[in-house]
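Left out: one protein chain. Kept in place: all the others.
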Amino acid sequence: MNMHGMRRILLSLVLLLGLPVLVQAQELIAGKSFGKGPNEIVVTFAGPVDRAVVEDPANYRVYEEQDPDIKLALESVVLAEDQKTATLTFAEPLNARLSHVVTIDRVAESGAAATFKVMKPYLGYLLSILISALLINNFVFTKYLGLCVFFGTSKRKDTAKGMGLTFTMVMVVSAIMSWFFYQFIMKPYGLNFLQIVIFIGLVSLTVQAVDTVLRKVNPALFNAFGVYLVLVIANCVIIAVPLILADNEYNFWESFMLALGAGGGFLLALYLMSSVRERMELANIPTTFKGVPIAFIVAGQFALAFLGFSGLTLF
Amino acid sequence: MATDKTNLQLVVNGILNENPIFRLVLSMCPAVGISTTVMNGFMLGIAVLFVQVCSSCTIALFKNVIHPRIRIPTYTLTIATWVTVIDMVLAAYLPEAYAKMGIFIKLIVAFAIITMRLEMFASKESVNASFWDGIGMGLGFMFGMMALGFVRELLGMGTLLGYDVLGFKPLLFFVLPFAGFFCVGLMMAFFNYVEIVYKRAKRA
Partner (left out) sequence: MKNILTIIFRLTVACLLAGLVMGVAFIFTNKAKKHNIHVNEQKVMLSLLGFSEKNPAPASVAMHEVYRYLVGEGEGLGMGYLLPLQDGTYSFVTLDLAGGFVSQTPVAISAEKVVEEGERTPAIGAAIGAEKPLRYADQTIVVTNDGKRMAYLLPGRFPGFKTFINAILAVDSSFSILGLEIMEHEEDPGLGAEIDQEYFKNQFKGKPLETVKKLEVVKTPLPEEYRKGLEADKSGLGAEEVARIQEQYKDNDIYALTGATISSRSVTNGVKAMVKKFAYRVAILDRVLVEQHIATPF
């Protein structure tokens, strides 16, 4: 028995004692998602796992998070060649919109169970709110809000851009403030019937604040966009967004995405409309239709086109 | 600056000359979105009438104590208060109507027509004149909405006020939301045409 031998024994002792700690310290489940088919969940383990344990459906307990007492019927589990990826196939199609909880007994080295949730990526959900507010439920073309301001400022591209950007800025700020107010003041004290007043009050406050700040900080910018600030408050969308986020009980990030999408959608609508209207000034339009009537008809055609986005699900 | 129009003239003015939807081009959102049936137009018209009259009278009553720097927030506050009141009253006493008009009632607060009218008229005129002007504007709005609703309901569903008039559905298109744009545009063009013919006849 020499130093070399002693070191070896010490090392193996440390490893033996430390291994369970190491294994439990690192995540057993490296990845989880819904599989390609509607009946599948795919689990990726961090290291090779015991085939007998993993391929036995009796070791699994899977349920939708909101219905923990209803176990979903698992037909089979297949472990891939690399012994790390398992595909769970269920008897019935899964509702991928809901969060599912999976528990696998005796899968860890120590014999403990592993429990984890499978759901659609949250970022995907946030982006889907954004795309919805931007295209599918565009506030101007699908929800018919904010039309007065829309027709007023869509005559030229510059006005359109200015109005769109100002509006998006005010929208995001006031939506966030409305969210804070709703979560921390209105809900706990049951002041829901004051929704309308408080939200519009917050909008006025935001407009006033942006007005003052812009005047002092960047006069050039103020000269370009200041005149649109007053128009923002006459825009139906500015109060529709807080009402929606209160109704749907969105959290902070969801509200932010909604506001961004609403503002972006408005900007998009304005830009499209102004591009057409600039061209129409050179077109030969009958006198009775000149000005607002033909603008309405064009808007109707845009609305028809936007109907094509209905039912779009990217995430 | 007191107006020299009689009360009746104020009302007629609101319906024809300064019709909020077709002439002043204000409050387009409901005109496009909600004018699918005559009944809807009628109900929303009543709601707007109520809010307009109450707000006009309130502002005319207090016009001397409202500080000029805060007049816009004050208008907004008044309108928001009346809108909340009518929202609660409708939910309590007319639930079917309320279910249909849902979000639009809450949006009345952002209708440009009411704020504009308070700014242009109620803050300068007497309570009496404001009252009649409010009625005129409200009636004008209701008339516009009902006219649109008439066309859309008849051509889209073949019914009027829920009664099956035509017995079939000519063009479902008209009831779908975006047809509102087309209808409003066409109606405006029609009003323009009427005005041109009228002017031409007058000159001749």
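So that you can tell them apart, the chains are marked A and B in the order they are listed, and the count of residues begins at 1 in each.
In this section, a residue touches a chain if its C-beta (ideal position, glycine included) is under 8 Å from a C-beta of that chain, and two chains touch if they have at least 3 such contacts.
None of the values given here were measured: they were computed from a predicted structure.
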{"item": "Which residue of B:Thr74, B:Thr115, B:Ser130 or B:Asn192 touches the chain not shown here", "value": "B:Thr74"}
{"item": "Listed residues B:Asn13, B:Thr36 or B:Ser130, member touching the removed chain", "value": "B:Thr36"}
{"item": "Chain B, residues in touch with the chain not shown (by the definition above)", "value": "36, 65-67, 69-70, 73-74, 77-78, 80-81, 84-85, 88-89, 91-93, 95, 172, 175-177"}
{"item": "Interface with the unshown chain - residue positions in chain A", "value": "66-70, 95, 97, 193-194, 197, 310-311"}
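By definition in this document, only the chains that are shown with their structure count from here on.
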{"item": "Chain centre separation (chain A, chain B; CA means) in Å", "value": "36"}
{"item": "Footprint of chain B on chain A - complex, ascending", "value": "141-148, 150-151, 193-197, 200-201, 204, 233-236, 238-240, 243, 287-289, 292-297, 299-300, 303-304, 307"}
{"item": "Touching residues (chain side chain B, partner chain A) in the complex", "value": "25-29, 32-33, 72-73, 76-77, 80-81, 83-84, 87-88, 103, 106-107, 109-112, 115, 177-182, 184-186, 188-190, 192-193, 196"}
